[in-house]
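In this view, the complex is presented without one of its protein chains, the others remaining in place.
By written order: A and B. Residues from 1 in each chain.
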Amino acid sequence: MTQEIQNKLSAFITGEILKQPDRKLGPEEALISGGLIDSFSLVDLALFVEETFGVKVDDTELNAQTFDNLNQLAALIQSRQ
Amino acid sequence: MSESMRFLRNVLGKATLLFVAVNLLFATTDPLSFLGNLSLYNGPIPGRQRIPFGEEPDKAYNLSLNSLEAMFASHELTAGAKPVDEFRVILIGDSSVWGFLLENQDTLSAQLNSADLTTPAGHSVRFYNLGYPTISLTKDLLIIDEAMRYQPDLIIWLVTLESMPHNKQTFTPLVQHNPGRVRALIAEYGLSIDPANPDFKDLTFLQKTLWGQRRPLADLLRLQLYGFAWGATGIDQYIPAAYTERANDLPLVTEYYDLEPDFTADAIAFDVLDAGIARAGDVPLLLVNEPMFIADGANSDIRYNFFYPKWAYNRYLVLMAEQAAVNGWLYADVWQAVSNDEYTNSAIHLTPAGEVQLAAKLLELIHPLLNP
Partner (left out) sequence: MTLIQISTFVALSLLARVFGSRLPRRWTLLTISVLAVFWLQPASPIRNLDFWLPLLTISIAAAAWAVTLPAGTRPARRDGIAGFFVLGLALAVALTRYIPALCCLTPSRPPETLPLLLGMGIFFGVVWLVGRGFARQPWTLHARVLAVIFLFIILKSEPLAQLTAAGLRGLMGQDPTLAQPTDLRWLGFSYLAFRLLHTLRDRLSGRLPALYLDEFLTYAVFFPSLTAGPIDRVERFQKDLQTEFQLDAIRFLEAGERLAQGLFMKFVLGDALALFALNPANAAQVSTTGWAWLLLYAYALRLFFDFAGYTHMAIGLGLLFGIRLPENFNRPYLQPNLTAFWNGWHMTLTNWLRAYVFNPFTRALRARKWSIAPIILLGQLLTMLLVGLWHGITLNFAIWGLWHGLGLFTHNRWADFAKGRLNVSPQLAAISGALLTFHFVALGWVWFALPDPGLAGRVLRLLAGGAP
């Protein structure tokens, strides 16, 4: 289950945000603090999560303190499903 | 006791020990005069054209301090070795020489420099402003003493009676905070100043520690930091747009310090003048009685101006002339050389035009002295 969520997230981030579909994202790789995802793309990511998993991610949660890698984001999604 | 508690105790213990050790070291080695010689001026920062002095540092980019070493190290006089083709003239005196309310380009030394003099031997004459606000011959003597290290070829010393009363000699902070140097001068030249005068600020052991000397140390640092602002702006004095003019109406006061009518030479500090001339040694020293404003308002029948009742100043003029003749001084009395409307906020501070007039007079006087 977690793996499936992570795969979907990873595919969206590498394909739509980074535009590098061949790139592999580690589950602990720092997405926000590492500068991979900018503030604009974060909103896109939130919209994607809402459409795909039916989970609301608030505007105030789009920061590295709430989630900074695939593991944390997947856990957040699961906790709200 | 836990590991971290022990660590905390060690940190605090070592910090205290280090603090005490550094303070003791500072008090025993007294490194302040050495530190005063370290300077960014005449390097990354251009040297100052007059000795640092400033009552409003944040506006003037300048400050008053008591370290002669630091004051000289920040001055353009001390930039590198003296050029071989330079005929070096230093100007000594009070705030009128320093240039109170005047930009550097308008001071007496700047006006003299603009004459572009050359000696008969082809050396270019360069004037340096070593005036320093506060009126005291002993303060001037201190500056001459330090300036001799920089090989002047001629010294011009502007004085006035106000710098000569005995009890004014230890009045200025620069003298009070350099007791060691002043006492050495007292001993060498037999000055009548009491070496035990309570005005001298001798430091206790605690005051000599790093903690006790934090203020003078901070001053050294601030002098360097303000140097960047001076370098960037060329400003070393806050000149207000408006100032109170020198008084023309004078109080009805006839006393002048503790002087009696017909006072004699030993009633004022001629010994310090002698010492200054002796300190100059072979270097010619031109003594100048500086110009002053002459009031025509209330009580101007008994007083010349804010500083002087007529009787005292007249007597001083006589004594100066006598002493100069007896001792063979190079002496010029130019007290009326500047027209009366060229004074600013004090009876001795000149406008730029006033400095031009004074410079013209001095140039005549120094022409015969330009032979190295």
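We adopt the following convention: a residue touches a chain if its C-beta (ideal position, glycine included) is under 8 Å from a C-beta of that chain, and two chains touch if they have at least 3 such contacts.
On a predicted model such as this, the values are computed, not experimentally measured, just so you know.
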Check the options B:14, B:59, B:201 or B:214 and report the residue that touches the missing chain. B:59
Would you mind spotting which of B:5, B:81, B:196 or B:326 touches the chain that isn't drawn? B:5
Omitted-chain contact residue, chosen from A:2, A:20 or A:81: A:20
Cross-chain touch to the chain not pictured, restricted to A:13, A:42 or A:74, is A:42
Touch residues of subunit B, complete complex, unshown partner: 2, 4-5, 7-8, 11, 58-59, 61, 221-222, 225-226, 228-229, 231-235
What residue numbers in subunit A mark contact with the hidden partner chain? 18-20, 33, 35, 38-40, 42-44, 46-47, 58-60, 62-63, 65
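Note that only the chains that are shown with their structure count from here on.
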Centre to centre, by mean C-alpha position, how many angstrom separate subunit A and subunit B? 72
